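Every protein chain except one is present and positioned as in the full complex.
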Amino acid sequence: MALLDVNGLQIFYGDLQAVFDMNFTVADGEAVALVGANGAGKSTFLKALVGLNEERHGAVHFDGVDISQMPAEEVSRLGLIMVPEGRLLFDSLTIEENLLMGSVNRRKGSWTLRRVFDLFPILEERRRMFPGQLSGGQQQMAAIGRALMSNPRLLLCDEISLGLAPVVVEQIYRSFADIRREGTAVVLVEQDVKRALATSERIYCLLKGRVSLTGPAQGLQPEQLTHAYFGN
Amino acid sequence: MACAAVLIAVIAGAPFLLNEGILRLATECLLLLTMAQMWNLLAGYAGLVSLGHQVFIAFGAYALFLTSGWLEVTPIWVLPVAPLVAAAVAAIIAFPLFRLRDAYFSIAMWVFAEIIGAFTMKSQAVGGTSGVPLATSKLIDFDWFEPTMFWLAGGLTLITIAALYKMMTSSFGLGLMSVRDNDLAAMSVGVDVRHNRFIAFVLSAAGCGLAGALSFMGNLFIAPLAAFDVNWSVYMMFIVIIGGIGTLEGPILGVIIFFGLRELMTGPLGLSGGWYLVGLGIIAVVVMIVAPRGIWPVLRDRLGVRLLDVHRAAPRPAAATMLPGASERVTG
């Protein structure tokens, strides 16, 4: 059985419908890329999964538990954790305190402050600083670290390479090998399609709120993807 | 038009049909309605909640009492002094107060009212804590006093509502409402937010000054504890909140509920004024939680009635098309 099983999900954004009849699965330990143009509904979908968007209808099961109408604070305790777009760190908390916020209601698991610092050594150096004093890449590492601190079974990453230098993006993506070694499944929402494909096993492409393509990440025809990404 | 003519006829004829007690109550209703409309102009349309509006009522009333005494003329002839003084005070204090937003503005207004109230109590020239009677009351023709008060209050109410209606359908009103809905959006389409707020603030003060002057003129006496009573703001706020903030009909409905409840609770039910305020407060709190825009908008949508509905389109894209000269700045 899939770890995450989404069936016929409809998501609304005020009066507008943002996602239509979405089917989506992630197996235990799997890495799945979710790509699509701006405004395709990727972020809305992730927010709805973790319970930050309340206007949703359809079946969503995580590890067999129905989470379709569960509030965000309960979803996170099950181990479905999002790294939000734009990092959204807590500005008046130090980096270390930001990381500790991830462990407030943590599941049992192997991620600790120590291990996050081993994964991103720069964070240990900057542990007493505030997010505003860090570079974008370091902030992104802190946001990922905060999510890891709660020992996720499935990590949802929203646009983690946005606005970062290629070298930094490279470094962050390298860390995924470590993260996945724990058996953590990952969903990557990315603008950078090439990188997303290289890191994942399966891909979903969203177009105007609907799944326009799904299949294995490797061996995908470029024109097939272009068509699914831009339509027509 | 026909409707306005009927209203004018009703107000002109009422004193001949009603007894003095009811007439006095009606005058009180109309004056409080005017004040509530003025508070609503500021809170409902300009987004500024004042908890110190009693200061304008007091300024208007004291201005009337003092000027009438100095010039030794019937208070009615110096009525225009009241709104002018209140407006001038508002224009001056707008400078420090407009630097503050939201609750800070509200409470700073309150502190300002407290300061002026404290100075008034200290100043023997204006009667200190014991207050002053209307020095020129001997010039008043008491046979026609209550009817005249009623006509003045009625006239003021009609003019206020007509003027607000006119204003809210003008480009100034639309600009003001876009300010309330969204500062940034309004600024981005070229509405001068500060300027519009300033005008609303001064007008609101002037209206309260005039209504306050009339109210205390009817009592022939003024004292600081009554004039600077924060309950003036409480009444205005409750009337607007319960009736419907940001609508012209809301305060009318609010005043009906305000006086209806008062007459019911303090009359047949025999409860004290304190319990009446508790009851009113509970209604206001429940309305704020259940229907944050007030009762009138709910009724309007249920019944589909339109009385003085100011055509209000969505503030975002519509504002740009409705404000002449604004759209060019956006596109240009």
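Here the chain labels run A and B in written order, and each chain numbers its own residues starting at 1.
In this text, a contact is a pair of C-beta atoms (placed from the backbone, for glycine too) under 8 Å apart; a residue touches a chain by one contact, two chains touch by 3 or more.
To be clear about the criterion, contacts and distances are computed from a predicted model.
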Task: Listed names "Branched-chain amino acid ABC transporter permease", "Putative integral membrane protein", "Transglutaminase" or "Spermidine/putrescine import ATP-binding protein PotA", with the criterion being the UniProt name of the chain not displayed - done: "Branched-chain amino acid ABC transporter permease"
Open item on the list: If I'm reading the header right, one chain is hidden. Which shown chains does it touch across the whole complex?
Closed with: A, B
- [ ] Using the definition of touch stated at the top, determine which of A:Q69, A:N105, A:S135 or A:Q224 touches the missing chain.
- [x] A:N105
Open item on the list: By the contact criterion defined above, which parts of chain B meet the unshown chain? Give residue numbers in ascending order.
Closed with: 43, 47, 49, 51, 96-97, 99-104, 106-108, 110-112, 114-115, 118-119, 122, 230, 234, 237-238, 241, 272, 274-275, 277-278, 280-282, 284-285, 288-289, 292
TODO: With the missing chain put back, which residues of chain A would touch it? List them for me.
DONE: 50-52, 71-74, 76-77, 81-82, 84, 88, 90-93, 97-98, 100-102, 104-105, 146-147, 150
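In this section, only the chains that are shown with their structure count from here on.
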TODO: Give, as an integer number of Å, the spacing between the C-alpha centres of chain B and chain A.
DONE: 53
